[in-house]
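Yeah, one chain of the complex is gone here, protein chain that is, but the others are all in their spots.
== chain A ==
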Amino acid sequence: MTTPHRTIRTLSGAALAGAAWLCLGSAGALAASPQEERWDLLRDMYFSGRTVEDAGPLLSLEAPKRANDAAVVPIRIVTAPGNGVAVTAVHLIVDENPVPMAATFRFPHGDNPQAIDTRLRVNAYTNITAVAETSDGRLLRTTQFVKASGGCSAPALKNAQLAVARMGKMKLNLPDSIVAGKPLTAQLLISHPNYTGMQYDQINYYFIPAHYVKTVAIRYNGQPVLDVQSDISLSEDPSIHFSLVPEEQGTLEVTAEDSNGRVFQESWPIRANSGS
């Protein structure tokens, strides 16, 4: 059951921050190698003073070469922890977007391999960057260049009214066959317009403030499975595929909070076949 309720509305800094970053981005783009200049800027902003190494085999990122629909660009992150090193978090960054940090995924079971699928808005030709945090305190980076699509493809809502009407509804998609003890991939969908702060309200003549899903906490039988911090670069109706190891009986609980302080909660029973 979805139980949206309002708490004190806090002023979102995202729109302001976005504007500031756009300016910095333009300044960076004047330099010789725009992609690396941009990355230097982002690294200083998000990981100030820390070394960021090339990822190697611990982290991989899949993205389409071309953003077919700039509003819905599917991305896959896979971690491969080993040799006693866990991957505890992955930051997903769309380098050229107004607010580049799209999401941070934190893995309570970072010693297990994790696969995350999600969807991004892509404003322009851009690197998409994933940065992993490891249990031995390193930052590991991998990138994929994505070409934006042409013409009428813009990272905007296709059906703004519906997005608002359905806000906060959730769906959980599970595989047809679930076996206890065997890792499965589940898909969580949260209906939300994820307003970027760049959409215009014609009736009231103002830019609709940024309004987006900010945190998602996924628990299974009370234990944390995945914690997500997200921002406006996630597509509307955020979709997250994640890994889960089911028991024979279990309950999955999701709590999401948006930037206006609205909280959405839902839970689903998961029944698995005996693994033996």
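Convention: contacts are C-beta pairs under 8 Å (C-beta built on N, C-alpha and C of every residue); 3 or more make two chains touch, one makes a residue touch a chain; residues count from 1.
Keep this in mind: contacts and distances are computed from a predicted model.
S.K.: Using the UniProt record as the reference, specify the protein name of the hidden chain from among "2-oxoglutarate ferredoxin oxidoreductase subunit beta", "Cytochrome bc1 complex cytochrome b subunit", "Quinoprotein relay system zinc metallohydrolase 2" or "Sugar ABC transporter permease".
M.R.: So, among "2-oxoglutarate ferredoxin oxidoreductase subunit beta", "Cytochrome bc1 complex cytochrome b subunit", "Quinoprotein relay system zinc metallohydrolase 2" or "Sugar ABC transporter permease", the name matching the hidden chain's UniProt entry is "Quinoprotein relay system zinc metallohydrolase 2".
S.K.: Tell me which of A:35, A:60, A:153 or A:260 is the one touching the absent chain.
M.R.: The missing chain is touched by A:153.
S.K.: May I ask which residue of A:88, A:194, A:235 or A:259 touches the chain that does not appear here?
M.R.: Counting the whole complex, the residue in contact with the absent chain is A:235.
S.K.: Identify the residue among A:45, A:162 or A:263 that touches the chain left out of the display.
M.R.: Selected residue, touching the omitted chain: A:162.
S.K.: Mind listing the chain A residues that contact the chain we can't see here?
M.R.: 64, 66, 68-72, 74, 117, 119, 123-124, 149-162, 166, 171, 173, 175-176, 189, 191, 198-202, 235, 237, 239
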